[in-house]
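The complex appears here minus one protein chain, its other protein chains still in place.
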Amino acid sequence: MGCRLAGLLTGLVWSVAGVAAGVPGTLVVAQALDDIVSLDPAEGFELSSESAFTSLYQRLVQSDPDRPGSLRATLASDWQAGNDGHSLLFTVRDGATFAGGHPVRPEDVVFSLNRAVRLNRSPAFILNELGWNAENVAGFINRVDDRHVRVRWPAQVGPAFVLNVLSATVASIVDQLEVEHHQASGDAGNGWLHSHSEGSGPFRIRRYIPHEALVMDANPAAPLGAPLLKTVILRNVADAASRRLLVEVGDADIARDLGPDQIAALRGKPELYVFECPSATVHYLLFNASNVANPVLKNPGLWEAARWLIDYDGIAGQLLKGQYLVHQAFLAHGFAGALDTTPFHLDVAKAKAVLAKAGIAPGVTIKLDVFNQPPFNEIAQSLQSTFAQAGIRLQILPGVASEVYGKTRTRTEEAVWLYWVPDYNDAHSTAGAFALNREDGTQSIAWRAGWHIPALSALTVAAVEEQDPAARIRDYEVIQTAVQRDSPFVIALQERAELVMRRNVRGYRQGLTAEMVYYDRVTR
Amino acid sequence: MVAGHAPRLLLRIGGALFTLVVTLSALLLATFALSALSPVDPALRLVGDHASTASYEQARRDLGLGRPWIVQFERYVSHAVRGDLGISSSTGQPVREDLKTVFPATLELATLAMGVSAVVGVAFGLLGARRPGGLADAVIRILSLAGNSIPIFWLGLLSLYLFYAHLHWTGGPGRLDDAYEFTIDRGTGLVLIDAWRSGEPGAFANAIAHLILPVLVLAANGLGNIARMTRTALLNESAREYVTLARAKGAGEARVLLGHILPNAAGTILTVLSLSYARLLEGAVLTETVFAWPGLGRYLTTALFAADIPAILGSTLLIGVCFVILNRCTDLLVRAVDPRTL
Amino acid sequence: MSRARLIASTDLLLGAGLLGLALCAAVAAPWLAPFDPLIQDMGQRLSPPTSTHLLGTDGLGRDILSRLIYGTRPTLGLVALVMILTVPIGLTIGILAGYCGGWIERVFMGITDVVMAFPTLVLALAFVGVMGPGLVNSAVALALTGWPAYARLARTETLQMRRSDYLAAAEMQGIVGVRLLWGQVMPACVPSMRIRLALDLAAIILAAAGLSFLGLGIGPPTAEWGAMVADGSKVIFDQWWVAASPGAAILVLSLAFNLLADGLRDAGNRSP
Partner (left out) sequence: MTQRTLLSVRNLSIRLSRPAGERVIVDRLSFAVGAERVALVGESGSGKSLTARGLLGLLRSPLSVSAERLEFEGRDLRAATPSQWAALRGSGIALILQDPRHALNPVLRIGRQIDEVLRIHQRLSSGERRDRTAEMMLAVGLRDPLRIARAFPHELSGGMGQRVMLAMMLVNGPRLLVADEPTSSLDAALRDQVLDLMVSLVEQRRMGLLLISHDLQQVAQYCERVLVMYRGRLVDERRAVDLAASDHPYTKTLWSCRPSGRTYGTQLPVLVREADERAETLS
């Protein structure tokens, strides 16, 4: 059940109270924007840019905000799968126009998808899953007539999977005429789109000042209806305590990413309410079995003992209360086929027994890499304390994000606490990471943990080729159970997004993944 | 007379320019080497951890990381000389444009904070030196010590909580309320001047309301040092013979302190003021974080965490230039104030 | 007893007393601290000061008072380390520059200018990055950017002394080279160093707190005052005591250093 209904209910129950400070028709969101690298949908893949793309651009098909897990026809009014199982024919929505006024044409679809693959920037790998690359992509996407586009793909995957891939933001449709008009030295408009938008989304960029703010104005001619707001301002407020003050005083209507204790303090305020919604982000502990320096890492006994040494309830229930659910399978709750069983809990005695049986003597030391931002340093210290009770000494090494990722790519880490966000709205995005090691250098999470799983990898590859959706779900349940019971990862928590909102803000909807942020129905 | 004078003048200017160039290139070389040491992988920060190895390799090529760092440095300097500071990898904008928006923000905050801490700091120093060991001296000492012993981010958050959230006396984080922030034209980048020139009725008052807290917090942090150094300088001077003669001339304590002692201590005080101004110009990253102030401090810090080499080098170059100019101005001021140094 | 003299001696006593308190807290931490600073108690998270937890508990339910007492070790360690690294480098470069003059002075002062113009954070991040977070590394990073101030001070003092007669007299007696600089020049620089050091020690602790606030500080779970303030500031509005006690501790310690310096200076020379 999506968050839209939940948000609506809480909004209606409260009477219209609280001072509607700020500018009428303008929504102000206080969040951190420092992670934005680019606002070009073919390049930007950071959390903040993703949260803006659904407002600025549209894809042929998109996840339905009111019925998550199923797709909604957006720029494509409808589509038919080819009988060879390797092609799709899309009909471009009639009368759809871009914010700048140009009509949406099949040429724009061909241009946008080609451009995304050829630029080969951060999110391009999603389209590479279909077997497209800079050389061959032109041949696979062609205009049939002035209303239709045929899309074909060499990879052994079914149309259902392809539709999910094309719902990702990298497949956003941009206005070819405008973009080519602003092209600079053959960059296919990438420089211009860094801070401008030429899409058909409900909003368009009025102004983007890096590290300061992103101002989006309404696009009255948006296909599927104009937004109710005039302007949305995403303000860069890096410090959580400052964000909290802004929403408390009313200078901000929504405050993202506040700490659990800060939200607990705001829960009682009449003029505010807490909007909660599960997110697809799962947190897991990874042991690098390929690290020969510390042989204990490849011992399955350690993997199993670790499952009993995490204080799941302590962390989710108290340390980070409200912002995490206990979840022990790689598909997040809310995804089709997600495994919701949680067989493990903190049991030091059992862990000691498992360690003894596996011949691991107490006093072993493992280096734990972790991000130097909250909540990771708190989680790390909780692990350190519970693992110590079973004689395993965790040495915490906080580091900058890309430094920690750097170690996992060169497999020099021992243990690391990470989080995984699915790249597109299909189970394979996560299964391909945890349960697939092609042993050909692709840096899946299984590869980073040095986990050799030929049989499980085969099953994961088969699952993505499976045409029948029901069969796919059964496959993923089998894979998740295997990973849950015996693997060098301990999947422990699933995040739950908590936003603090002013009483008068209603109609906000948010989905599982980062791009599912919908401002079009918001009023204040 | 002029002819004889000119060569010496040219020599001095040439010397100054030479030291400027040498200092800046040494600064750039040091920053470049140290940034290369940073553990952060710029390409990885750019494309993210999920990207394909192909995208990652392409990003490395785009950033020119493949080439030996001497070549990278030489390429950077040759461009910098022509004013092209390169493209910031984390914002995709030319570094020069970024600096044009972030530096005025820090300049405005630093200058106002410097004004307050200089006036209050020197005044505290004078009061403290008037009767060393007196009540005023003790109170000022504790106050100024507290000023520079309280962590500034703590002071910032507390002041926001009290004056903004509870008492609503001042503006909150950010430089302007959203009503004005994106409507007025940001010509000079100095929010006070832009707000004034914008003609919007409440804009100027709003800009002041937002400036008060960060300026006072920064000033409180800086004035402790200024007050203590001023007091020490004044006390050293007050033991000199000319003070006795001044009193022998019938000058009262105020005239002795302001007319005789202060001018002699002015040289030292100016040096202290310029040091603390330089520190402020470098961008008070902690204050800018707490007050969501888009200044040079935050820009450099985010660039550091992203190993965004062009942005780091551009910022360090700008800070280096400010520092050298500030030192030269201080030298000239001290010479003007203290004829002995001519 | 004249008032100025009275003030100077109380400064000395008060400063030394507070510092002594901190030192014995560091030494006797295991006996003084009511709890183990690392033991977490999720049920007691962020509890206000109670009879059992005199200063309340932090975000992980650890006793703040015990962490404060244990925290004296890394904090004083950090300060001592920075002091040991900063002053010698600054003194050596300053005295050599002042005494030798000529191109040596220009080169040394050039280096000092560059390091001074160098944003502290660039060095700190590079250093912490290469060597990893930790007490020693942050201390070295802070020291590497702190010495120029001392170098400039030492140079000015040496310049003033270079033309003095007693230096010439020392050279006449055959004291030359390093023994001259070490025995004669260095002691004269010590007084002004001492005042500068006292002012800087507070700044060092706050710089460490700043690094922690940005996520670069001493690795968890060690209890260090700067890190504690940084963690506490996240919940500053509702559980203010979590940040207040380490903040107050930093204030008191820096007060101690400055009182000590003032006391030494006033007792040192007779000027009022």
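Each chain gets a letter, A, B and C, in the order it is written, and its residues are counted from 1.
As a convention for this text, a residue touches a chain if its C-beta (ideal position, glycine included) is under 8 Å from a C-beta of that chain, and two chains touch if they have at least 3 such contacts.
Owing to the predicted nature of the structure, the values given are computational and were not obtained by experimental measurement.
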item: Contact residue for the chain not shown (choose from B:Arg45, B:His210, B:His260 or B:Arg279); value: B:His260
item: On chain B, residues whose C-beta touches the chain left out of the figure; value: 240-242, 244-253, 255, 259-260, 263-264, 266, 337-340
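The rule is simple: only the chains that are shown with their structure count from here on.
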item: Computed distance of Cα centres, chain C from chain A, in Å; value: 44
item: Centre distance in Å when chain B and chain C are each reduced to the mean of their C-alpha atoms; value: 23
item: Contacts with 2+ other chains: residues of chain C; value: 129, 233, 236-237
item: Residue list for chain A, restricted to those that touch at least two other chains; value: 241, 245, 399-400, 403
item: Residue numbers on chain B that touch chain A, as the complex places them; value: 39-42, 44-55, 58-59, 88-93, 98, 101-102, 157, 160-161, 164-165, 168, 172-174, 177-179, 181-182, 289-292, 294, 298-299, 302, 305-307
item: Residues of chain B touching chain C in the complex; value: 19, 22-23, 26-27, 30-31, 34-35, 37-40, 132-134, 138, 141-142, 145-146, 148-154, 157-158, 161, 165, 225, 228, 232, 235-236, 238-239, 275, 278, 282, 285-286, 289, 300-301, 304-305, 312, 315-316, 319-320, 323-324, 327
item: Complex contacts: residues of chain A adjacent to chain B; value: 22-23, 26, 28, 34, 36-38, 45-46, 120-125, 128, 191, 194-195, 206-207, 209-213, 215, 233, 235-239, 241-242, 245-246, 248-249, 251, 399-403, 405-406, 408-409, 423, 441-443
